[in-house]
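Okay, so here's the structure we're looking at.
Note that one protein chain of the assembly has been removed; the remaining protein chains are unaltered in position.
By written order: A, B, C and D. Residues from 1 in each chain.
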C-alpha cells in the first residue's frame, strides 16, 4: 500500500477488489465522466456505475477523469488503485478538512484548492467547495463535491475540432483547469467589489446601523477569500519555479501567466479590503461627527433656554413683595430682556465659534 | 554524564544506582506503562513500582514507555540512565517551564509540546499541560502530568491484531502519537469556534457589557492556542524537511500530512481570531451607534420641549399687566402655538434629517 | 505560434496574413509612430494605416514603435508576428487587467506598468492607464491607450542633433522611457503632497465633516499609488541586479539610479500617507476634544441652572401656608440665595477644575 | 594599540604603564574580585587597589575577574592592557550607551547585556544596568556598575568542593553566568506578570482613571524589557549556531538550553504584553459601555420628565379663561394623565427596548 504504482496507460477502473458489489453506491450525487483526447479527436463517456467504468478500455493520449461527489470511499479506493494513489491522497480527497496545497508524490502531483460562489437569494452568502486535482503522466483526475460549472468552458474547448488544447499533454490540461478556477475567482471578486461599492454608496444615508453589519460581513468574506487565494498563489509560484517535473518548460510560461493573474486577484482583493476597512473607519468617523453636531445643538439649546426658563420661573414665584411685578411695563421688559439674552448667546456662538 | 549512551535494546529500567530505596516514591499520581510490540504481537505491562520495572526484560522490536506524573526526579533519573538521556533533557522534563520544541541529541530526539483541554464546569476554562516525547532507535518515551486520554486511540490501534501500526518502527509510532496530539487540537479548536459563534449570536442583544468580557476572554484563549501551535508547526516543518535521521523517508510523507493538518489548525484558529477581533470592533461600533441614536433622541426631545416649557413658564409669571392673559382665547391660542411649534420642529427634523 | 522568432532586423509590419483588409480598423483612436535612429540621425514616421506601416522599410540601428490605442487585436497580431511576440504577451497588451511586472521571453523583455494623472475639473480625480513596453535586440515597442505626453521629452531629446541618447542602444532607450515614467510619478506625487497639505490646513476649521471625506479619498489614492509603485520598484530591482541580458552593464548603472528614484518616490509617498493617517487621527482627536468641551459646558450649565430653577419652582407653588412668601425681603433673599448658589458652583468649578 | 595580544596565561594586572600612581582612584564604589579555579580547587581574592592586583600572580586554569563600578578609565586601561582588549571594547565598557550585543575580536568575545530590577518603594520602578562580559581562552571578565547579586549563586556553586562547574573551562563559566542573568530575568518577568494581574483585578472597579496610568506604565515597561530581551535572544542564537570558536561543542548544547529559556522569556513577556494591550482595550470598552448606560438613563429620564413638567407648566399659566382649572376633578385628572404618560413611556421602553 506504500509503494504507489503508476498504471495510467492501461484501462481505467479495470478492477476494484475491495469494492466488490458496491455498484449500487455510485448513484444519486456521485457522477463520473471520462474525457479522452489526442490530436486526432476527443471522446467523452459518462459512467452510471463503477462496474461500467471498470470495464472501459482506452488508448487516447490524455485522460481526464472528472468526479462529482466526494463521499464515496469505495469509488475512491477503486480510482486510487487504478492510478496508484497514495493512501494519504485518497484520505485527503475524502476528508472535508483540506487547505489549498500542492504535494509531490512519486510520479504524480496532488493539488487541492477551493472554489467560491455566491448563493442565490436575498442574502447572497459566500460559499466555498474543495476542488482536488491529480496530475500524472498522461492523465488528470479532478474531484468536486457538486457540479458548479467551473470546467464547462474547458470541456467545450476540448470538443471543438481545431482546439489547440488537444495538441498539448496532460500538464497543459492541468494548467487550463487551474486557469478556469482562476477565471472563476475573477467573477467572484467582481461580485465582491460590486457589493463593496453598493454599500459604500449607502454609507452616508444610513442611520439605523444596518450598514454596519453589512460592512462587517464584507470584512469576513474578504478574509475568507484571501485565505483561499494565498495558498493558491504559493501553489502556482511553486509550479512556475520549475521544481515539479510534471510540468514541461513550455507549459511553465503559461503557468507564470496564471500565477500573475493570481497576484492580480490578490491585489484587487486587497484593494477591496482596504476599501472595506476605510468604510468602517469612515462610518465611525461620520458617527463621531454626527454625535458632535448633536451635542453642539443640545448644548446651545440648553445654554439659551435654561437661563430664560429660570427668569420665567423667578417671576412666577408667589412672593408678596416683588416690585417688578407691579411695574407697568415689567412684563414687556422681561420679555425684552429674555429676547436680548437669547439673541446675545446665539450671536456670541455664531460669532466666536466658541463650541 | 555528558556522553549519552544508547542502551535501548537491553532491558528497561534494569538498574537505578542513584535512586536506591526510592521504590515507595512511585505511587499515587505517578504511573508507568510499557507497551512492547512488533509484527508478531503487542504486550502492555503496568508497573506499580520502579523496582518492578527495573527487573523487567523485553525482546520486542519497539518499546513505548508512557509515564503519567512528572514530579519524580528519582524515576526520571532511572529512566534517563536506562535510555542514556542527557541531563538537560531530564531537567526539561521535570521542569514546568517548557516551550514546544524539538531538539536533536546524539542518537535520539527530544520533543516538547502542549496539550489543551477545556475544564468542565460553568466557566469552561482553557487549560494546558506539557507533553514530552523522546524518540530513539526502537523506543519512544512519553511523559505527561495527568492521563488525559489523548493516546487512548493509539493504544487501541496497537492492540488490534491486524494493525498496520505494528509493521512500522518507532518513528511511525512517534508520528502516530503526534497525530493524536494534533487530532486533540482539532477538538479543542472546534470547541473554541463554537464558543465564538455562540457569543457572536449574543452580541446584538447584549446591553449589560457582559459579552464584552467574554469576547476578551476568547481573545486571550486564541492567543494562548496560537502560541502553542506556532512552535508545533515549526517542529513539524523541521521534521518534514528531513534533517532528522530518526525519521525514515517513508515516515516523512506522513509527517508532511501532520504538518499540513497543523497549518490547517493555525488557519482555522486565525479565522476564529479574526472573527473575535471583528466582534470586538462590531460591538464597539454598535455601542457608538446606539449612543448616537440616544443622543439624537435626547437632542430632539430637548429641542421640542425646552421652548414649550419656556412659553408655559412665561405665562405663569405673575406680572400685573400681561394683556394676553385676559384675552378670551389666549389659553387656547397659546396651546395652539405650542402645538404648532412642537409639530414644526418635529416636522423639520423628519423632513430635513437635520441631525 | 509557440516558437517565437525574432525578426527585428527586417522591415517593420511587412506582412499581416491574418489582418487582411483590416486597414480601415486602424483609424480613430489608434495611432502608430515609428522613430528610427542611430549615431547618424533620427527619423520619425507616422502611419495612418497598418498597410502603410507594413510596406515601410528601415535600416536604422534602433527602432522605437509607439502605439496609442490598445483595443485593436488585428494590429496587435501584425506587430506580434513582425517582432515574434509570444501569444501571452499579445494577450496581456490587449487585456485591461494587467499588474506592473517584467517578464523575460526568448529574446526580449515584456514590461507592464501604470501611468497616473489627475483629471481636470473640480474634483481632481486620480486616474491611471496601463503602459506596456517590449525591449528586444535593436527595438523598443511601447503601447498606451491614450497619448498623455509622458514620452514627449524623450522624443525631443532624440531629435536634438547632438543627443547623447542616439549613441546608445535600445536598452538605454528603454531606460530613458522608464525614467520618463518615473519623472511623471514625481509630478503626480507632488500634486498628491500638495493636496495633503491643503487639507491639513483646513483640518482645524472644519466642523461639517466635509474634510473627513477628503481625507478618506486621499487615503484611497495613496493606496492606489503605492500599489502601482511597489511592483515598479521590484521590476527595477530585478533589472538592476543584472539577471536580464537585454540590459548591458553600463546601462545597469543608470537603471540603479532609476531604481533609487523609485525608492525615493515610495518614501515620499509613505511620508504623505503617514501624514494622511495622522490627519485622520488628529481629526478624530479634535472631535473627541470638542465633544469633551461641549459636554463640560453642558454639564456646568445644567449644574448651575437646575437647582436655581427648582428654587424658583418651589416658590411658585400655590400652598396656602408658605411663610417665606410673606416675608418683607423674601423675594430678594431668594434672589440672593440663587446668586450665591450659582456663583458658588461656578467658583468651585473654576477653582478645583473638578470636571 | 590596534593589534590586540592575548596574554591571559601570565599574571593578572602585572603592569599598568599609563595608570601610574592612580591607586587612589580604586576606592569607593569600585571593587575588583578575582576567582581562580580548576578541578583541584577554587580561590577568591578581593583587591582593594589596582597596585595590589597588579602584583598578584596566578596559575589556575580558569580566571574570573569581576569588577563593580564602571567609571574608572585607568582601571579599565590596566585590565585592557593585561588581557589585550581592543580600544573599542574598553570604550564600550566605560560608556553608558550600550545595547546588548556579542562581538567577536581576535581571540576573545565581548558580550554586552542589561540586567533589570525593580526599585524598592511604593512605586516599584523598573530599572536596568549594563552588564559586560569578556570571554577568552582561560578567562572571563565581568563588569557591572553595582553589585546586584546576580552572580551570587554562581560564586556559591564554584566554592562547593564537588562542583561540576570546576571541571569545565572558561566557556562553561561564561554560559553559567549568562544563565544566571537569564534566571534573573525570570524573576523580573514574574514580578511584571504579577503586577499585570493585580491591575487586571482592579480594572472593573476603577472609575477615577488611576488604573489607566498604571496600564500605560506597564506598557512602557513591557516595551523596555522586550527591547533588552530581543538582542539577548539574538546573541544566544549566534552563540548556539557555533560560529564562535570560544564555545566548545559540548558547551553549545547548554547554550542552546539558555537560548530556549530566552525564547521562553520572550513568549511569556509577549503574553503579559498582550494582556496589557487587552486590558487597555477592555478598559476603554468598559468606559464606552458605561457612557452608553449613562446616556440611556439620561435620555429615558428626560423623555419621561420633560413632557410632565410641560403639562405642569401649562396648568400653572395664569390665563383668565382656562376651563380645565375649574373642573371638579381637573387636578386629579391631570395627575392621572401624567401618571399614565410616564408609565406609558417607561412601559414602551421596557417593552420595545427602543434605546
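Following the convention adopted for this analysis, a residue touches a chain if its C-beta (ideal position, glycine included) is under 8 Å from a C-beta of that chain, and two chains touch if they have at least 3 such contacts.
Predicted model, so just to flag it, every value in this text is computed and none were measured.
The chain not displayed here makes contact, within the full complex, with C, D. Of D:119, D:284 or D:340, it is D:284 that touches the chain left out of the display. Only one residue from C:106, C:156, C:197 or C:260 touches the chain missing from this view: C:260. Touch with the chain omitted from the figure is made, among C:60, C:303 or C:341, by C:303.
In the full complex, chain D makes contact with the omitted chain through residues 2, 86, 88, 92, 97-99, 101, 103, 105, 207, 209, 212-213, 216, 219-220, 223-224, 227, 280, 283-284, 287-288, 290-291, 293-295, 297-298, 301-302, 305-306, 308-309, 312-313, 315-318, 322, 324-326, 328-331, 334-335, 338. Annotation for chain C: contacts to the undisplayed chain at residues 186, 250, 253-254, 256-257, 260-261, 263-264, 267, 270-271, 274-275, 278, 281-282, 285-286, 288-293, 295-296, 298-299, 302-303, 306-307, 309-310, 313-314, 316-322, 353, 355.
As a working rule, only the chains that are shown with their structure count from here on.
If each chain is reduced to the centroid of its CA atoms, chain B and chain C end up 44 Å from each other. Along chain D, residues 316 each make contact with two or more other chains. Arrangement of the chains shown, judged by which pairs touch: a linear chain-to-chain path with two open ends.
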